[in-house]
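Yeah, one chain of the complex is gone here, protein chain that is, but the others are all in their spots.
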Amino acid sequence: MTSVPLLEVRDFSLEFRTRSGTVRAIEHVNLRLNKGEIVGLVGESGSGKSVLSYAMLGISDSAARVTGGSAVFGGIDLLSASESTLSDLRGREISMIFQSPRTALNPIRPVGRQIEDVLRRHAIATRGRTGPDMGQGLRERSVQALREVAIADPERRWSAYPFEMSGGMCQRVMIAIALACRPSLLIADEPTTGLDVTTQAAVMDLITGLARERQMATLFITHDLGLAAEYCDRIVVMHAGHAVESAPTKALFAAPRHPYTARLMSSTPGPESSLASLEPVPGQLPDLRRSDLPPCRFSERCIRASALCSDTLPLLDADAVHAVACWHPMEAAHV
Amino acid sequence: MSEAPLLQVERLSKRFPVGGRRGATLYAVDDVSFSLQPGESLGLVGESGCGKSTLVRLLARLLDSTEGRIVFDGQDLAEIPAKRFARHPLRSAIQLVFQDPTDSLNPRYTARDTIAEPCRLLGGMDAVATQARVDEVAAQVGLPTELLSRYPHQLSGGQKARVGIARALAPRPRLLILDEPTAALDVSVQAVVLQLLDRLRRELGLATLFVSHDLNVVRLLTDRVFVMYLGKMVEMGPSTAVFSQPAHPYTKALVSSIPGHGQRIRLDGEVQSPIDPPPLCRFRSRCQSVQDRCQREMPALRGESHVAACHFV
Partner (left out) sequence: MNNTLRHVRHVLSENPVTMVAAALFGLFVLLAIFGPLIVPYDPLASGAAHALKPPSAAHWFGTDSLGRDILSRTIVATRLDLGIAVAAVVLSFGIGIALGLAAGYFGGGWDLTVTRLSDTIMAFPLFVLAMGIVAALGNTVGNIVLATAIINLPFYVRVARAETNVRRSAGFIEAARLSGNGDLRILALHLFPNILPPAMVQVSLNMGWAILNAAGLSFIGLGVRPPTPEWGILVAEGAQFIVSGEWWVSFFPGAVLMLAVFSFNLLGDALRDIFDPRKRT
């Protein structure tokens, strides 16, 4: 008996109308996220991973059009929900942290106040209190939020401005803002890109630690396979707007089944690889504006491609544990 | 009798005055010394604030040093002001590949213009010779000729990176400095560029200084590596040795932070300020193995071919 997933994305398609044509950015994507699960959404730039997450929260670019599918969260379809419904959900039930912390924080407001903003918006710690009491409740909660993200001396740091803090600390503040209202789903869009390796490790430890502690589902978007391998329970690989493979982390790395996933792994330098062993992904990402795109967008540079691949779209079976969207998947791992 | 080094850096320092208190100085690069043989590949590893960008600019002569010597082929380049180095005969000998291919290409120059410029200015080539050289170098980096007439915004990240490499190779440098050349690239493109860089290095016999924060990448492309922290060199040695048996506590923490490298050493404690630092180990506020001696005495680089600046290696 499977439990109801926290977030269920079915057959999601999205396109961008641009001056130079329509970009079919996302096509028929199935994605499932269970409570407390940490899922990595891995793909290169242009794979649609960030676009997908923005669409979940209704903060897509104005040129974006959802052309199909649903994204059900707690009984609500996020793709067709009203702005006011989404606005209530954002920060309260679903939070997001972004890639560059400095630009995500308001440069002219003290960081503590920015945490208070989200608390106030969702009336946390203010219920039942009025006047100066309300302020005090907010103040305590926001200082507490700073403490929870391991910022030393939170009372003093409360009144600091983003420019006075390092990149790693700004990222922690952003995490504090995102988690202040204890959401049940966190979307982290490349939260450690641009941070030093040591800071990256600390930030990832923090996010996953808090996620486990609070049973918070996390969708971790990244281009770094190694990072995803280290921290995620399950990984979904995206290529050119399609979800091509989805599997528990260990299974994926033991035996990737989609040719793209395999190539992605072999082109990433690891502790054991040598230069000669690196096998880059051949060719380039297809232009998503083309009207003659084959159904499987990897088929044009895949050595296993056949006529079937240019004919019918292989779909990801959302119910399978190790799912792959391919007509000629590689060998499954032998149990 | 070993060959004379191509590059010998001696006690190089760069200090910036900072506003505020009188005499406050930022020690961006502090007393760094190393040498590089012709054809050798040296890696430079460090995190943000360690001074590697400043060191790169000092070596590429875009910036003047406060102290120290940069002896290239027997001549101390530090004596030539950076402002005048653009027209110096040795300008072509040291070239730099930048981190961000988009930022480092003039948006109003085609790829051909960009690669041709050093040929004309540094190589003194006429139009015919320049054209030939551009084609030659473009072929070397795997850039198709039809892309040469394009502007940067019409090129992909990997293609722009190749233009940057071609531009650096065009004047036939003897030392190539690569400042995080694949950091801004996608993983699949990264692999291609790394293999390209390795091939070029072997074919052209260039000495290279490869700066990166990605330790996996540095390990693949370099013979020796040195680690910087807050302006100082804390460890240097053969690449495989430094990564498999790091000596300095900072290097140990760095290596352990790479995903998949086992138990991570957490670095707690505040990073020291690079402004007016006392003559003590810069890492002592975050070091796991800190002891009394660290608060009293500055550690020197100790060891033979694999050195580390720590009292307790």
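Each chain carries a letter (A and B) given by its place in the written order, and its residues are counted from 1.
As a convention for this text, a contact is a pair of C-beta atoms (placed from the backbone, for glycine too) under 8 Å apart; a residue touches a chain by one contact, two chains touch by 3 or more.
Keep in mind it's a predicted model, so treat the numbers as computed, not measured.
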Residue, one of B:Ala24, B:Leu62 or B:Ala139, that touches the chain absent here: B:Leu62
Statement: The listed residue (B:Gly19, B:Gly74 or B:Pro107) that touches the chain absent from the view is B:Pro107
Statement: Touch assignment to the omitted chain, from B:Leu121, B:Ala241 or B:Val290, lands on B:Leu121
Message: Touching residues of chain B against the unshown chain: what are they?
response: 57, 60, 62, 83, 85-87, 91-92, 95-96, 98-100, 103-108, 117-118, 121-122, 151, 153-154, 164, 167-168, 171
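Basically, only the chains that are shown with their structure count from here on.
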- request: For chain A and chain B, let me know how many angstrom lie between their CA-based centres, rounded off.
  value: 33
- prompt: Along chain B, where are the residues that touch chain A in the complex?
  reply: 47-48, 156-157, 186-192, 194-195, 198, 213-217, 219-221, 253-254, 257-261, 264, 266-267, 270-271
Query: Any idea which chain A residues touch chain B in the complex?
result: 44-45, 152, 166-167, 196-202, 205, 223-227, 229-231, 263-264, 267-271, 273-275, 278-281, 284
